[in-house]
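Excluded from the complex is one protein chain; the other protein chains are retained at their positions.
Chain naming follows the written order as A, B, C and D, and within any one chain the residues start at number 1.
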Amino acid sequence: MSESFLEISGVQAGYGDVRVLWDISISVKEGEIACIVGSNGAGKTTLLNTISGIVKPTAGSIKLDGQELVGTLPDGVLKAGIAHVPEGRRLFKGLSVQDNLMLGSYLRNDREAIKEDLEFVYEIFPRLKERATQDATTMSGGEQQMCAIGRGIMSRPRLLMIDELSLGLAPRLVDRLSETLLEINKAGLTILLVEQDVMTAFEIARHGFVIETGRVTVSDTTEALGDNPKIKEAYMGI
Amino acid sequence: DDDVLVIGAPLALTGGLADEGKKQQDVWKLWLEKINAAGGIDVAGKKMQVKFVEYDYQTDGKRAGQLAEKLITDDEVDVIMAPFGSGHTKIIAAVAERYQVPMLACVASSVSVYDQGFKYLFGTLAPNTGMTESMVEFFKEKNPELKKVAVYGRDDVFPKSMATALANSAESGGLDVVYNELYAVGTMDHSAAISAIKSANPDWVYMTGYTQDLILGRKQLADMGVNTPIVTMVTGPAYREYTEGVGELADGVTSSTWWHHSTAYTNAVGAWSTTADFYADFTAAYKSDPDYVSASCAAAADVLVNAVQVAGSKDKQAVRDALAATDILTFYGPIDFGDNGMNQGREMPIIQVQGEEIKVLYPASIADAEMKMIK
Amino acid sequence: MDIIQILLNGIVLGSLYACIAIGFSLVWGVLNIINMLHGSFIILGGYLAFFAWQYSGVNPVFLLPIIATALFGLGYLLQYFFINKVVSSPVLTTLTLTFGLDMILYNLMTVFFTATPRRVTLDLGTVNLGDMYLPVDRLMGMGLALFLTALLFVVMRASKIGRAIVAVRMDRQAATLMGIRVNNVYAITFGIGAFMAGAAGVIFSMVFPITTNLTGTFLGKAFIICVIGGLGSVPGALIGGIALGLIESFAGYTIGPQNATTVGFVLMLFLLIVRPTGLVGVKGYE
Amino acid sequence: MKQFLYFGVFALWVAMIAATPLLADNYTIRIAISIAMFSGMAVSWNFIGGFTGYPSFSTAAFFGLGCYAGAIAQRNGIPLVMAWLLATLFVAVFAAMLGAIILRLKGHYFAIGSIAIVDLTRLITSSWGSLTGGGDGLNVPLLQGSPQEVSALVLYVMLAILIVAFLTSIYVDRSRLGFGLKCISQNEEAADMVGVNTTSFKVVAYTLSAVFCGAIGAVYASWVGYIDPTDSFSILLTLKVPVMVLLGGAGTLLGPVLGAGVFVMLEEVFWANFLEWNRAILGGIIVFLIFFLPNGLLKIQYRTLFGMLMQKLREAPKEAEKSS
Partner (left out) sequence: MTEILRLENVSKSFGGNHAVNDVSFSLEEGEIIGLIGPNGAGKTTLVNLITGVHPLTSGKVIFAGEDVSKQQAFQAARRGLARTFQIVQPFPNMTVLENVAAGALFGGGTGSVQDALESAHQELKFVGLDAVADTPASALALPNRKRLELAKSLAMRPKFLLLDEVNAGLNASEIDGALDLIRKIAARGVTILIIEHLMKVVLSISQRILVLHHGELIAQGDPRTVIEDPQVVEAYLGSKFAARVKAESHHV
């Protein structure tokens, strides 16, 4: 019944003795695009890692559609429906583009549907189809980002988390990818975006969270955030 | 302690030569029991106890030298017994020589061990050459058709010297050496060489190596259809592991050896006065036939005791001189060290596997079977 | 006619060699571990086969699945409880660790099995094709080796675990994000390596005399084959093995057995330098 | 400061080893020689394996070539010391030429390439019977003198080599060369980019890792009086030396010396007391060290060690849970 789809409350996490996330509460509605912004080292990547089970939180709860995910291993989180496109793409070297995409569907057993999804990915990223047999890591940055997003889609997630979507991408491509994301979102996929390019992020997303040194400081609609003078100054350089 | 004769023995109890090392250990244990049963040995009218100090050098040459030094300086042994094999014997001989401690090499037969002018080194085995010459003559006599021989040996001190000696003896004996190659230590397959041997079409195949090489070699000879009437493997059939590992194919394989238990020496000096006594004691203790390693090692201990008795003390110099003058008969055969310290040549047995048993073909004095050709 | 016999010898021997190397290559390629235990695993498989055969009289071919599975278990546990803890350290650390483990295993084997060479004496005879002789046990060994290679190839290429293995090899954390349990995959990979070693040991016990002294020799062969064929590649190991078998066979025949091994090494060094990825470059699922 | 400490500790240690002929029997001296020998080889290996971070397993090849070059030179009438120097030079030239070829390899490929060199040199030595005696091995003229004189002489020569190697490593550590080697070990591509001539730096390090081993081999051959291919080019030696360095602390100055000393003495103790099981015990120690002292003895923080132990114990059951 809950309106909020991803519900994070009071999450604390870190690496070893270093606490990075102090108290994070975020909620994302089903079917929307939300974005997280914040300066370098604020803990955005750490938050995504915590959601996907790579980093274990020391306190708090993470729920997807009511299901508690804290304590679940990464494969459980993926099964629950959360896919994570990591920062820096992390494609598998030595494997072709297609093999990389197929690894996204590692936990699935529905062959037919996997095939369909592969076709879907090739449809939204025709460049990948052209390069289907090339070693994925020898492609240019933008091509790799497409492949990484495609790989995320291949698990047929309910929530897709993308870390640093536009990092190192040509403006036109960022534009294209944004459109594609909107398209995918329309098809019913909830998206959580971490983005350095705040302008782009606010254009795509409906809701935004600002994280500073491990705490959510502002949370509002992107429209409102875009008008917030503090945010304009700190993150948009205006 | 003056009343205890301490014998030091670095042995390969683990590693590549572990089986040989264990044999040495076993026979000395038997020998010592015998001596102890008699309350020790009589030296200059007094009883002297005998003690072995053994260390495992793990078939590692560096370690062997180190342990020899430990035995001499730390355990203050009176004499050193060398381990199996010419290579390691050489390493230990260098240490013993430096310290002027008498050393008995009971399982080293390569002349290169003895030609360094060492004064304290004595070996109970006889030179290889004696063995190969009589073998060529004997086989020629038994098989007048014999013309061509293939020689195939392991590139290691003893097997190599046997192979070289046989190739020389065969040539001077008028045979045609149609194949003469060595194989590297660690070779896992002989099919290439055996194909080459096969196309050379010999009447006699002579192969040397360690037991595992020879098991494989014998099997591959059969597999590749090399059917020569004579197959000789040195030292193969002398070991039980060989006949077990080869199975039926062992039948008819000949070999030469420094000693065989069917020799029948009597009135011998030492722990056992006849070969038969030794054989009886050994089989009772270990449920298997003794081979030349066991016999030679036991005999070396006998020679040593004899030298101490002759010298009347365990003074190293005196014992060394007594050893050099040794000329005795043991259950293992006559022992008379030549100028280089090696036991003088004598007739050495040629043996053959016949059925389940090892038969002696030569010399006639101890032969208990006729030579069979392999069909 | 000789030439065909030598060719056949080389191929048969090469298939057996491939069997030695596959597990080693897989572990090296995927886990980035030079597994010094590999030679001892093979010997252990061989001794187990010998004693089981001696005790039960059952043809080792039928014992193979049991023994190989036992080694899988051993490998799995060793990896899971020991090697996994240092799996991302530099080559030298993991190598030293497996070297230490090997010293223990080797010592245990020499104490329990002694160094006495053992062979399963089935002596199945030979098949004659005109002038050619092919020993049945070797042919059988070759058949088994090829079968296992093919099986592993299919597993690596077509099965999920195969894909997971490749992914883990490339990027541990990214693989986690695909839902792959990395420690488990590592342990399975190491287990598969041990399985193949155990199987090779069983096959060898029927063809060669097995002794603990051979552990180093097996390891050396595995090294060469990996370099010739390329790391972590199943077809690579097969090609590398057969190439080495042929080289040794031809070189042994023409320039003598003593130099044949040297030729293998020279070739390996040469290949390393001109083509470090081996004849079959490391790519994809292999 | 730190430098002085290194010098001090090293000097003290060397003095202790050097004193053995005055205090102990020849067997102890032999152990001292072993320690000096292995320390020298470990310090040598540290140039390539520690500073440069290249997992080289060529040590036995250099040692063996040193043995044979020295032995052959002596058998051809070259005086003792000349023969040693000649062998050293030969090994250095060999390593430099070889390095130019195999240092193009990286990581695991370099590791195998370097280990293959050991087997290759052994096989060639073994097949080249006319020069090397092949599998028969070679007898080397024995050093003249009483056992005490000979072992003292060998000990002092080995120690001299060790000292030279150690001083070289201090010099390298402080120099441009050492700095470049460290850059290479951290990130070779970046090193190339800041202008380190990586190829020649690596060749120098590889040659340094060879030259002292060659010298030690030549002296060793004269000492034992007999060499053969299996013992001279032993794979065990090639593996032991890096383990010693790792044990002490790779890339540090004192680590190799410490590691070699501890290793040789441990080996000795187990040898003497646990005949049948010494190999397993040594293996167990290595495994233990890898887990608990991954950076070597020199880098132990004794206080954290205990904590780590407790943590590992606590973690073990958790790890098992996680995967079930």
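We take it that a residue touches a chain if its C-beta (ideal position, glycine included) is under 8 Å from a C-beta of that chain, and two chains touch if they have at least 3 such contacts.
Small disclaimer: the values here were computed from a predicted structure and weren't measured.
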Contacts of the hidden chain among displayed chains: A, D
Contact with the hidden chain (one of A:124, A:149, A:169 or A:216): A:169
Footprint left on chain D by the chain that the document does not show: 174-176, 179-180, 182-183, 186-187, 189-198
Chain not shown, touching residues in chain A: 37, 39-41, 88, 138-143, 145, 164, 167-176, 196, 198-199, 233-238
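Note that in this section only the chains that are shown with their structure count from here on.
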Partner chains shared by chain A and chain D (touch criterion as defined above): C
Centre distance in Å when chain C and chain D are each reduced to the mean of their C-alpha atoms: 30
Multi-partner residues of chain D (at least 2 other chains): 123, 126-127, 276, 279, 322
Multi-partner residues of chain A (at least 2 other chains): 73
Each pair of chains that touches, named by its two labels: A-C, B-C, B-D, C-D
Interfacial residue positions of chain C with respect to chain A in the complex: 160, 163-164, 166-167, 170-171, 173-181, 282-285
Parts of chain D lying in touch with chain C, wherever the complex brings them together: 49, 53, 55, 101-102, 104-105, 107-109, 111-113, 115-117, 119-120, 123-124, 126-127, 235, 239, 242-243, 246, 250, 276-280, 282-287, 290-291, 294, 319, 322-323
Chain D residues touching chain B - in the complex, by the definition given at the top: 25-27, 30-31, 34, 123, 126-127, 134-137, 139, 142, 146-147, 150, 224-226, 228, 230-231, 234, 236, 271, 275-276, 279
